[in-house]
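What follows is a set of notes on a single structure, which appears directly below.
One chain of protein is taken out of this complex; the other chains stay put.
The block that comes next holds chain A.
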Amino acid sequence: MTDSKYFTTTKKGEIFELKSELNNDKKEKKKEAVKKVIASMTVGKDVSALFPDVVNCMQTDNLELKKLVYLYLMNYAKSQPDMAIMAVNTFVKDCEDPNPLIRALAVRTMGCIRVDKITEYLCEPLRKCLKDEDPYVRKTAAVCVAKLYDISSSLVEDQGFLDQLKDLLSDSNPMVVANAVAALSEINESSPTGQPLVEFNTNTINKLLTALNECTEWGQVFILDSLANYSPKDEREAQSICERITPRLAHANAAVVLSAVKVLMKLMEILSGDSDFCATLSKKLAPPLVTLLSSEPEVQYVALRNINLIVQKRPDILKHEMKVFFVKYNDPIYVKLEKLDIMIRLASQANIAQVLSELKEYATEVDVDFVRKAVRAIGRCAIKVEPSAERCVSTLLDLIQTKVNYVVQEAIVVIKDIFRKYPNKYESIISTLCENLDTLDEPEARASMVWIIGEYAERIDNADELLDSFLEGFADENAQVQLQLLTAVVKLFLKRPAHTQALVQHVLSLATQDSDNPDLRDRGFIYWRLLSTDPAAAKEVVLADKPLISEETDLLEPTLLDELICHISSLASVYHKPPTAFVEGRSAGIRKSLPARQGSAEESGTAQPEATVIPNQESLIGDLLSMDIGSSIPTPAVSAQPTSNIDLLGGGLDSLLGGGSGTDLSAGSVPTTTGLLGDIFGITTTSTMYTPPKACWLPAEKGKGLEIWGAFSRRNGQISMDLTFTNKAMQAMTGFAIQFNKNSFGLAPSAPLNIGALQPSQSLETGLTLNTNGPVQRMEPLTTLQVAVKNNVDIFYYACQIPIQILFIEDGQLDKRVFLTTWKDIPAANEVQYTLNEVKGTADTLANKMTHNNIFTIAKRNVEGQDMLYQSLKLTNNIWVLLELKLQPGVTHATLSLKSRSVEVAAPIFQAYDTILKLV
């Protein structure tokens, strides 16, 4: 006797027969009939016509029959709203039943009936059930509030169910708490404003943490996910939450483990990075992540996608676990590809030998997609781990020898990247590559090969023949290959003009006359004009130095990564996209961000919350020089986000085209008044603030004749960068512009560079006023500033160190009492000590000297013959730094203790002290 019997039908028609059975007087018959109806419903047959007959069976003492009718109601009430009203009375009656099971069942089913008329009747029973004496009923009612909210949010708010739900967070039964949390987080998620309707505070968080230990595994997931949305007020609270959550890492349920990992990863942001606690926490995170990889493949996949994020955020956690990511031949392909990706991220000098021998093994597997990715991975290792480049190249050569078509093609694509990273190092292998020319049939591989030929045209004897052979089928090539061919031939012509004139004319006419691809035509015209008007300029443009590529190109953009870390274990973490980008109806939702560490709040607070929209500079240059960097480096799943790790001068590349077009010239040559004023003030100022001598920032040999000397200074509260430009080239330079990369203190030029034309062997001085309103991004070391200077010749990049004293602002004097309390408030872990050598002068002269540099002495004490100076200073980003300077008369060294909420600034400040004190 199985349920399949419910599918036997007679000729009269199923519905008709069921109808008569449902109206049978015998209970047993009725029940059998309802079961048949349910069975039909299960397989998707429409049995809504039986609605009145089924509802008639509802009034019964038999629980199974009641349940079955309820199941039916949930499915069909929506299509028969008027009939559904008939059931309301029974529901209301059942909500008063002495049996808690029936009460719960009634309130649960009522919530599932999505008919407006019924929801009105639901309110009263629901209110009672939320206060029911039996926890089973309360727990069911909690979920019912979420259901009701989904149907009518205003009703829930008006009837005060949200407050009742909040009260349930303090319920004595952990199961009820868990369900209340689940309901609340769902309500928060779907709130129309995107603002959570219910915020958690310290008190509720404590209740949740207590319930966490006792509720079911599913409840634990809900509670952990809610905890992840809470930002503790200080480090101590964060630490205690961490301690109470860590045991969840040993749960058998993978969802619980990953949710716990999410909370811990988020809280670790608040904990100071160098504390022991943080270190042990990191250690505890690794084993559970590794264990997830021994579960079913689907769990592995989700875990791997999340590990990919974790490895990018905190590479240290899994750095010793490389081996668990080694691929087994019978892993599903989606697991294999993810493992490979993580292997490359973990690759370092320590394990590169192992990784390479594995990758080589994978490159001979059967699955084509996987093999390709493995070959690419070898290339990425070469770029990432410099000492291994040689081995990677020889491995790639071995693979080319296998003559397996797709392996060869993929290898050529990555070798092109290696050439870009290490120019003039591995050219000896070009001949081997050329041997495989005929087998290349994929556009990307062909384009890469053509690029290599063009780039090294001077070393390949028969480069012209090779390119000529490509030209025969020019019209049939993919646009990518056509563009490369055009550029390669022009490069060849510029390098070896003797015999290639015909070739270049041929390709230019092909590109400009026979092609209907606008990109190709435009580029053809540009080359043509360049070559005909000024071959020297053409050389500068086409054969310019290319910016180096780095291994970072496939990393997620940092702000996106931080946002995704907040979404570990969720769908967002699988797609590597913020939920706002793919969850429907969530466009208004607020974006989550990692909590900022205290003290450095300002620093990270001003960080741009959105991904930078400036187009990736690399791809711009790449396109011009037809290197197609963007496409040659695999960017899995992040292609929609600009990688933008260099966004200097992102938009300003247009001038490169014309070799200094008119607009740029005029903008550059008109000196701006602000700049001049700054200059005048700079000269006449009487402030004695220490200004370091100018240093050479860009030597002429790197700047193609442009030499830049510079220094930072602070005059009258205004930071400026004093620059000396010298033209050591033979030609005049024009079209100057300057831009800063994101830096730790948000320094940015407040006016354009006021340098017009720079004649050969001319030297110009300029002051560039700076503000601190620019984009902020932590640099390593902290005071590094990366600068790009553009002129008609090229773009030059250099990095300099900001002397931190220029960032000390004038109102850095603290009140005595405030100083004292702040000193006590800052934990001892944030104190750093330093010994100053060669200290000359008395305490007073020192204090005086300090004041000129905006380091203010708050108090002076004499303790046991030692002079103690208490000093304070404030940085432009509002970080307060408190200092205690201990001087012993007659001794040339002094002890300096520093306390600050963000101790990262300590090192540059010590350096500033050193330089200031050395002044006579």
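In this section, contacts are C-beta pairs under 8 Å (C-beta built on N, C-alpha and C of every residue); 3 or more make two chains touch, one makes a residue touch a chain; residues count from 1.
We adopt the following convention: contacts and distances are computed from a predicted model.
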Omitted chain (choose from "WD repeat-containing protein 18", "MHD domain-containing protein", "Transmembrane channel-like protein" or "Pyruvate dehydrogenase E1 component subunit alpha") - UniProt protein name: "MHD domain-containing protein"
From A:Pro100, A:Pro558 or A:Gly841, residue that would touch the chain that is not displayed: A:Pro100
Given A:Asn56, A:Ser152, A:Ser191 or A:Thr216, the one touching the chain that is not displayed: A:Thr216
Candidate in contact with the missing chain, chosen from A:Lys27, A:Lys131, A:Lys425 or A:Lys840: A:Lys27
Of A:Lys166, A:His251 or A:Lys702, the one touching the omitted chain in the full complex: A:His251
Where the missing chain touches chain A, by residue: 1-4, 6, 27-28, 31, 35, 38-39, 42-44, 62-65, 67-68, 71, 74-75, 78, 99-101, 108, 111-112, 114, 134-136, 139-140, 143-144, 146-147, 150, 173-175, 179, 182, 186, 189-190, 214, 216-218, 221-222, 225, 247, 250-255, 257-259, 287-288, 290-291, 294, 296-299, 301-303, 320-321, 323-324, 326, 328-330, 332-334, 354, 358, 361, 364-366, 402-404, 567, 569-572, 574-575, 579, 582-584, 586
